[in-house]
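Only one protein chain is missing; all other protein chains are in place.
Let's turn to subunit A:
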């Protein structure tokens, strides 16, 4: 350590005496680097003086260019987030269909569609069996999943079953139960 300290001090003394010598520049002191225009870091952007109000306006504009922290790309999918998101998505899909049917039924006489229950039943009945079973199970799963998760939400609202383990078990149970119920509803009814 002592030898290296001595070496460093003598190199610094030599660098102060001859700051621009190239071999010295490699081992130069900070003062030599700071005063040497060859080695000083340059930023290829110019600055200028502005008033505080204009600076504040620039700040406000720059806030619109702030980067967004990553969210969906970095977070591990978990039972809590995926379950909650899927509850909302299934609810939106079911309600969206509900709303579209309600509005379309009102508009049907004006546009010439036939959306009475008899025509709907006849149209659906004319499909092949496998298509009917598939459509029914695909339509039943959002309904069963949303209902079962809704019950889970009400249980949480009463303050029960709120530990991590219970939520994990409940989440997987909800998936399984809703899948089985959807298939049962599609096949047996």
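The rule is short, and it goes like this: a residue touches a chain if its C-beta (ideal position, glycine included) is under 8 Å from a C-beta of that chain, and two chains touch if they have at least 3 such contacts; residues count from 1.
Following the convention adopted for this analysis, contacts and distances are computed from a predicted model.
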item: Protein name as given in UniProt for the chain not displayed, "Thioredoxin domain-containing protein", "Protein LITTLE ZIPPER 3", "DNA excision repair protein ERCC-8" or "Succinate dehydrogenase [ubiquinone] cytochrome b small subunit"; value: "Succinate dehydrogenase [ubiquinone] cytochrome b small subunit"
item: Absent-chain contact - pick from A:17, A:81 or A:95; value: A:95
item: Residue of A:14, A:79, A:147 or A:183 in touch with the missing chain, whole complex considered; value: A:147
item: Chain not shown: contacting residue from A:50, A:122 or A:138; value: A:122
item: Subunit A, residues in touch with the chain not shown (by the definition above); value: 1, 4, 7-8, 25-28, 33, 37-46, 56, 59-60, 63-64, 66-68, 70-73, 88, 91-92, 94-95, 98-99, 101-106, 116-118, 120-122, 124-125, 132, 136, 147, 150-151, 153-154, 157, 189
